[in-house]
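Missing here is one protein chain; the remaining ones are kept as they sit in the complex.
Each chain carries a letter (A and B) given by its place in the written order, and its residues are counted from 1.
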Amino acid sequence: MLRLIEVLGIIAFALSGLIEARRKKMDFVGTYAIAFVTALGGGTLRDLLLNRQPVWVLHQEYPLMIMVLVIGALIIFRLKKFVLTEHTIIIPDGLGLGLFSASGTAAAFGMDLPPFVCVVMGVITATFGGVLRDIVCNKIPVIFRRSELYATCSFFAAAAYWGGRVLGVDHALSATASIVIALGLRMLATKFHLRLPM
Amino acid sequence: MLRLIEVLGIIAFALSGLIEARRKKMDFVGTYAIAFVTALGGGTLRDLLLNRQPVWVLHQEYPLMIMVLVIGALIIFRLKKFVLTEHTIIIPDGLGLGLFSASGTAAAFGMDLPPFVCVVMGVITATFGGVLRDIVCNKIPVIFRRSELYATCSFFAAAAYWGGRVLGVDHALSATASIVIALGLRMLATKFHLRLPM
Partner (left out) sequence: MLRLIEVLGIIAFALSGLIEARRKKMDFVGTYAIAFVTALGGGTLRDLLLNRQPVWVLHQEYPLMIMVLVIGALIIFRLKKFVLTEHTIIIPDGLGLGLFSASGTAAAFGMDLPPFVCVVMGVITATFGGVLRDIVCNKIPVIFRRSELYATCSFFAAAAYWGGRVLGVDHALSATASIVIALGLRMLATKFHLRLPM
């Protein structure tokens, strides 16, 4: 189940990169690079900071899956005028946001790092792919400006995961709590246009 | 004493990030991220290049201190119209510039790396946080364009530290020389609007 959500999350993140790349009129190389960076950039930065090898370096199925996805999406967009927006993928994106917050926190937790660092690693894992996407696309990262609680959802999801593990709850259940919190809070924030007070 | 200067330097760097983030109308998430990157980004890049774990990953007091600072500053700015500019923080910024040039050089020196690499590591530590701040804020890094000898001050401070250590001077005294050189040269450059000839 968590495995399926991981795949859904990576697909949603890659698609959000693809959407932005199309807006910037990139060709296949650019579209693939942006989709790759958006989907795997957060986890890659986390692994560099934790001084270990990024997961995709040992598992080519991740970059290959994104390549198949990008080629498939570009062909579909050619064949029919299908408009894909961030709104279309909001549910898989929210699932990925929660799960990656949990898995980033888990990686740091497993190395006995301090609590705040564990939560920060969760937030970096879940949100930094999108930050890198925006930097490469030459705009100020959207989650730093008019986000409807994107990083904030990730923060609470990561904190919940950490709290669960400290209380002795296992990985799967803590990660599920993360996903529920991130997705629920994100849906609420989008529906009511919630923003941070400052 | 060096410990106090380190804290002052981190605060000055974080504030320079906060100033830029406010200019770009970022919310709390963006402001904290930019302050974090400006204060800790240079040291983080140095540690990645030296293939070791960034200091803040093991010491959550760094990211927590920046969070307290950002929250405090945002509240103060709300309460009264207090205008903070780069000019206000020029002295703590100069102190940080000198000390981080020294500490970056020290890290490479301790690993017996070649002289020029030691100095480059000092300059990266002291200046790259500001470079990353500008990249994320979607502008060309200011120290690459109209800097009043910012990276140059760091270069001479780092070289002085390296020279001191090679001559057998201890860390504290070499670092003090770095700080004096960086701060002095920076004040002169700012006062007389010194720039590189090319």
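Keep this in mind: contacts are C-beta pairs under 8 Å (C-beta built on N, C-alpha and C of every residue); 3 or more make two chains touch, one makes a residue touch a chain.
Values in this document were obtained by computation on a predicted structure and should not be read as measured data.
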{"item": "Chain not shown: contacting residue from A:8, A:33, A:111 or A:142", "value": "A:33"}
{"item": "Sites on chain A contacted by the missing partner chain, in the whole complex", "value": "21, 24-31, 33-34, 44, 48, 51-54, 56-60, 63-64, 74, 78, 135-138"}
{"item": "For chain B, residues in touch with the removed chain", "value": "48-51, 113-117, 120, 131, 135, 138-141, 143-147, 150-152, 195-196, 198"}
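The rule we apply is simple: only the chains that are shown with their structure count from here on.
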{"item": "Rounded Å distance between chain A and chain B, as computed from the means of their C-alpha atoms", "value": "30"}
